[in-house]
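Here you go, one structure.
A single protein chain has been removed from this complex, and every other one stays in its place.
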């Protein structure tokens, strides 16, 4: 009986296909959302001053509930270590730990915003298949263009370092470029077209260099965009053009839609 | 006779194919544009002080004219409820309501800028078919990439929340990061490369985190761009420019839409 | 003889294929560049104070030279009116007019920067064919996506107007949102991710609206990018896929590379 009960519980806690499982997941998501809001507004001085004890109480209630849920998940899963070291297992732990830590270290409860990652569960409740598929396609495209993106980011950072140093030499401390790290920070702010304006060139030469840097940053944004676009197209084309049929002889997949014979063993398909 | 008159009126008010209908629509558009300009300049203190009564009078004239037009549309259309709850029906109502509301609630006439949506009628007057088709294609592409865009925006907001909280812990109140919601606002300002500069990191660690956030925001703009580009290409490919007609002589396909003779055997097409 | 001389002069002034024509064009470009630099540095107070007479003299020398060149072009061309009303004809006139105007209206010589458009001649001197072809391809792609871009810009401006008005109601005059036009200006600054920071939201609701507007602006930049990319690809594909062959019977062009018969009249293609 214990086994049947455990299996049913597993279905409710880990899956979202049954009505009970769906209700559990929706309640959990609302609770997570609420706990994030509490952490956020608790950081606002005026609200903290007025509702300190209420927010403190709510925070601990949330944490205890999440701790119980965490224990339940470990108990229900067949291979606990696999869950504990999975992505969601680590996130689940990170989302309760800071509250306990806050007993010893003041301010660490701010780290509870890690809970926002738990919201990724929302995709499971909605049309999970669809949304998970989409994000998998995105991740696939990003992974395929990883090497190109590393090259791109390296070049951007190297250019920012060189140009930042030039500005440090040209503008000097009196115009806010007090050190190379700070000038590098300015160069990144400029190249990425963020442009806070907390540091801005004052001399004519400085503004000329800044102009070049801006046009450069404005232009090379085209590069990562081009990379991701091409990869996304490819990952899309592949998933469209290749049939899901497996060869009955050698079980290999990846045949084209117009294939009539297995390209690995020569067996007629279908 | 009433029926014929109503039909003709319907043609003038709802369509833009006849000369009279076109004149009606152009006049309406000019009136809408004028009323938007009036609302806008009325909000400038110095102009409001000088022309208060004139602008007040014009505003009410406009509203009464639009109210009459709204009544006319309800009367002319065969199924009034369908018009009232259509996109343009709701916009038409929203564009007259605020003036009446302003009798009771001061300042609500600012909401009259909702009238700007009425300007979308302009596409009907110009080469409606063409422009409506283009915007339909855009909407189609955006809808097709909806799931990917939701995943993307969720990730952006989650990253902004985490990084904002980190900055709140690192920089603290004295540098403007007074609360988590405010730090989250800063993180969004930075990731989207807007960069007001009203809040800017001062410490070395803060500037390092900001640098990472900027490069991240600069890089991942590539993702929605890639998504929309791929979808636009697909929606374009579908509405293909090659006719599906096969030659009756040689049965070959792939003729252009303007082809009158088969390009392979010279036989007349059709 | 006059005719031969005129033909040779025409070759020198209007074309860049002969050595003499190339030297003429390069000299002209250097002169244009120099005159732009003069106008620019003349506007710097400290330089103007020191070199007033020299710069004044140089400016008039340039203008007289350009006036002579303008007269020469009118005299040499076979159909003067066609040149005068062509793109370069108007630019050439605009680049000498302001100096003469400055006798009557002080400050109008600043308009001489219109001369910078004359620098487009540079493409004729370099590898004209290639560069002109590239810019023609760009213009073609932009023209093909014109309708979509108009729809896009209209929607952006309408959203900026609505959101700006909302901010005007929420933030009010005390936070810098003194009127709807000014709030509209702020909304455009935010949506386009420019973010000067001269006006920035102060209230929590205002910052929330700003957050939405920023994410929106950050996201929809993908739309024009997608449009132009798709059009560029198409204009590239077309120029590759369509042969330049004209039918010997009906002279129509635009045949596919694999076409053996004219698709308009059925005549065999060479």
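Each chain carries a letter (A, B and C) given by its place in the written order, and its residues are counted from 1.
By definition in this document, a contact is a pair of C-beta atoms (placed from the backbone, for glycine too) under 8 Å apart; a residue touches a chain by one contact, two chains touch by 3 or more.
Source: prediction; values computed, not measured.
Participant: Of the residues A:31, A:44, A:90 or A:223, I need the one that contacts the missing chain.
Facilitator: Missing-chain contact among the listed residues: A:223.
Participant: Return the single residue from C:26, C:54, C:153 or C:212 that touches the missing chain.
Facilitator: C:153
Participant: Which of A:9, A:33, A:47 or A:200 sits in contact with the chain that's absent?
Facilitator: Looking across A:9, A:33, A:47 or A:200, the contact with the absent chain belongs to A:200.
Participant: Counting contacts across the full complex, list the positions on chain B that touch the omitted chain.
Facilitator: Within chain B, the residues touching the omitted chain are 193-197, 225, 229.
Participant: Which parts of chain A are in contact with the chain that was left out?
Facilitator: Spelled out for chain A, the touching residues are 147-148, 150-152, 154, 158, 161-162, 165, 168-169, 173, 178-181, 184, 190, 193-197, 200, 204, 207, 210-211, 214-215, 217-219, 221-223, 225-227, 229-230, 233-234, 254-256, 258-268.
Participant: Going by the touch rule given at the top, which residues of chain C touch the chain that is not shown?
Facilitator: 36, 39-41, 43-45, 107, 110-111, 113-114, 116-117, 119-120, 122-123, 130-131, 134-135, 137-138, 141-142, 149, 152-153, 156-157, 181-182, 184-185, 188-189, 191-198, 217, 221, 224-229, 231-233, 236
One rule holds for everything that comes next: only the chains that are shown with their structure count from here on.
Participant: In the absence of chain B, which chains stay connected to one another through touching?
Facilitator: Without chain B, and with every other chain where it sits, the touching chains still make one piece.
Participant: Measuring between mean CA coordinates, which chain is farthest from chain A?
Facilitator: Of all the other chains, the one whose centre lies farthest from chain A is C.
Participant: Of all the chains shown, whose C-alpha centre falls nearest the centre of every protein C-alpha atom combined?
Facilitator: B
Participant: Per the centroid of Cα atoms for each chain, what is the distance between chain B and chain C, given in Å?
Facilitator: That gives a centre separation of 27 Å.
Participant: Centre to centre, by mean C-alpha position, how many angstrom separate chain A and chain C?
Facilitator: That pair's centroid distance is 41 Å.
Participant: Which residues of chain B are in contact with two or more other chains?
Facilitator: Touching at least two other chains: 152, 181, 184, 193-197, 217, 221, 225-227, 229, 233.
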